[in-house]
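Quick notes on the structure that follows.
Omission of a single protein chain aside, the complex is shown with its protein chains in their original locations.
Moving on to chain A:
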Amino acid sequence: MSTKGGEFRFAFRQSIPVLFGYIALGLGYGLYMHNLGFSFIYPTLMALTIYGGSVEFVIANMLIQHFQPLNVLLVTLVVGFRQFFYALSMLKQYRRAGWRKWLLIFGLTDETFVLNYYSTVPKGYDRTQVQLWITLLDWFYWVLGAFLGGFLGSILHLQIEGLDFVMTALFIVLALDQFLKEDSHISSFSGIAITIICLLSFGKTYFLVVTLLLLVLEYYLLTKRRQKGAQK
């Protein structure tokens, strides 16, 4: 039985929350660039090539200042730092995906990562194919949102305030599902606690970087302790 269409339909259903979230956020981003004085080509092409919401907002702002390529590089690496750990967690799932691997890696945004990492597919479906469709759909939603925001610009007043909460709700629900089925809550609790502490102490720009480094340190110490325990 061919499941080609089935995989696409399944992926589409999984991606619906991101559809609403990315259109809402993408509209906001396109509108933001429009208000900075850019043609719709800019947000559309940046959404297509950079494909990272938080990076694009910062770069949009840097484009209206004087030319500072080194700063662009550093800022992108700092803001995109967390994606390194998404890729690290996806290493095992994606490494054997052949040519599809590169698209899957390119599309590793926050939302696509959480959808794809925890995805379970019906029997007979190719999981990698479902993940690829989810990746491509999410990418498309983001580009579409950015295009619409930039193109319609000030004509558009149908922005619904609060629609972007769908993304927060998506993370809450996925975190809750994960929390309910895991044996040990140490990782979940650490993630929440360390992020709150880092947000309060380091501020909005660097807290994710520090959080992730501390989580790696925590894992290192945990494995060390476990090894010591095993030797005794």
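As a convention for this text, a residue touches a chain if its C-beta (ideal position, glycine included) is under 8 Å from a C-beta of that chain, and two chains touch if they have at least 3 such contacts; residues count from 1.
Criterion: contacts and distances are computed from a predicted model.
I want to check something: the complex is missing a chain, and I'd like its UniProt protein name from "LIV-E family branched chain amino acid exporter", "Na+/H+ antiporter", "Pyruvate ferredoxin oxidoreductase" or "4'-phosphopantetheinyl transferase".
For the chain missing from the view, the UniProt record says "LIV-E family branched chain amino acid exporter".
Hey, which chain A residues sit against the chain that's not shown?
16-17, 20, 45-46, 49-52, 55-56, 59, 62-67, 69, 72-73, 76-77, 80-92, 94-95, 101-102, 105-106, 108, 110, 113-114, 117-118, 160-163, 165-179, 182, 185, 187-192, 194-196, 199, 204, 207-208, 211-212, 215-216, 219-220, 222-223
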